[in-house]
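Below is one structure; the comments refer to it alone.
For chain A:
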Amino acid sequence: MTVQIRIILAICYIVGAPVVIGLLDGFDRKLSARMQGRRGPSVLQPFYDLKKLFEKEFLSANIMQLFMIRSYLCFIVLSGILFFAGFDLLLVVFALSTSAMFLILASTTTHSPFSTQGTHRELIQIMACEPMELLVAVGFYLATKPKTFNVANIVLNSNYSNIVFLPGFFIGFVFILTIKFRKSPFDIATSHHAHQEVIKGVTSEMVGKEYAMVTLAEWYENAILYGIVGLFLINKNPFSIIGAIAVILAVWFLEILIDNTSARVKWQLMLKLAWGVTLVAAGMNLFLLEIIRS
Partner candidate 1 sequence: MRELKKDLYLIDKSELLHVIMEKKNALWRLCQICCSYPTLEKHFEITYSFANGYELANYRLIAERDEGVPSISRVYKSAINYENEMHELWGLNVENIKVDLHDKLYRIDVETPFLEKEEKEDGQ
Partner candidate 2 sequence: MGNRSIVPYGPQHPVLPEPIHLDLVLEDETVVAAIPSIGYIHRGLESLTSKKDFNEMVYVAERICGICSYMHGMAYCMALEDIMNVEVPRRADYLRTIWSELSRLHSHLLWLGLLADAFGFESLFMHSWRLREKILDMFEESTGGRVIFSVNTIGGVLKDMPKEMLEGFVKQLDEMEKEIRETTRIFLDDYTVKSRLVDVGIITGEDSIRRGSVGPMMRASGINVDMRKLGYAAYNDIDFEVITSNKCDSYARCEVRIGEIFQSIDIIRQCVAKIPDTEINTKVTGMPNGESIIRVEQPRGEAFYHVRANGTKFLDRFRVRTPTFANIPALTQTLQGCQYGDVPLLILTIDPCISCTER
């Protein structure tokens, strides 16, 4: 893959991700509303919200928060670029967890009861998801020939969609996506719908542009996650992109459906389920794959 292509892909990501994910979010809200028997807001609502947040007065309990959040955003974008420009998948996962740390630090600087409580839940969520994220990278490494973590090579070297080898990983990954997207039943740290005992969790103390940046960062992150979902489908045949988009949309719809049909569970159960599914689905798949590949 040439440097030019990588640069173009990176720029596409920087510009395109917020637009696409914002729109998906808008449709998500519309769809959720319809599932609840309501009309719901305009599909452009997420953009209105974002713009408004940038325009609000900036108040804060601790100015340190702002630079942490900006760093969070920068790191997410950086990991996204690494992913979409086709670099090392494992490093993308590591970079993502580094960025998550900035979010955590940002939310604790204020020492507010709710954001700190939310932070700890966020940490638990990260702990619940991280094994699966790393395993996905492992899965792709094993599935491609020659073995590689490199996203570009994963795409260019595979004749089939990797999902053929990685069904367990796919199931596990979709499962933790519910946590990553902060959807019910695992919206324990920050909830987009319904009300939360920790108010707005990590974002409780983030006002105006801070909150907007976190939202934006979340969009960028979601783009990466959807990208990984797509990676399960994409192979060197360009038509597989259509399949990837279809699967991404299916996963998106599934997440909305789950969000609307379940109660928020407690973190103990979340941890148990997330790790359980990771162990069973991804673990079995990993074991079989190693047997096949060795």
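We adopt the following convention: a contact is a pair of C-beta atoms (placed from the backbone, for glycine too) under 8 Å apart; a residue touches a chain by one contact, two chains touch by 3 or more; residues count from 1.
Keep in mind how these were chosen: all candidates are chains of the complex that A comes from, given by their letters.
Bear in mind the structure is a predicted one, so any value in this text is a computation, not a measurement.
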Judged by that same contact rule, which candidate in 1 or 2 sits against chain A in the complex? 2
In the complex formed with candidate 2, which residues of chain A make contact? 32, 35-38, 113, 117, 120, 184-185, 187-188, 191, 193-199, 260-269
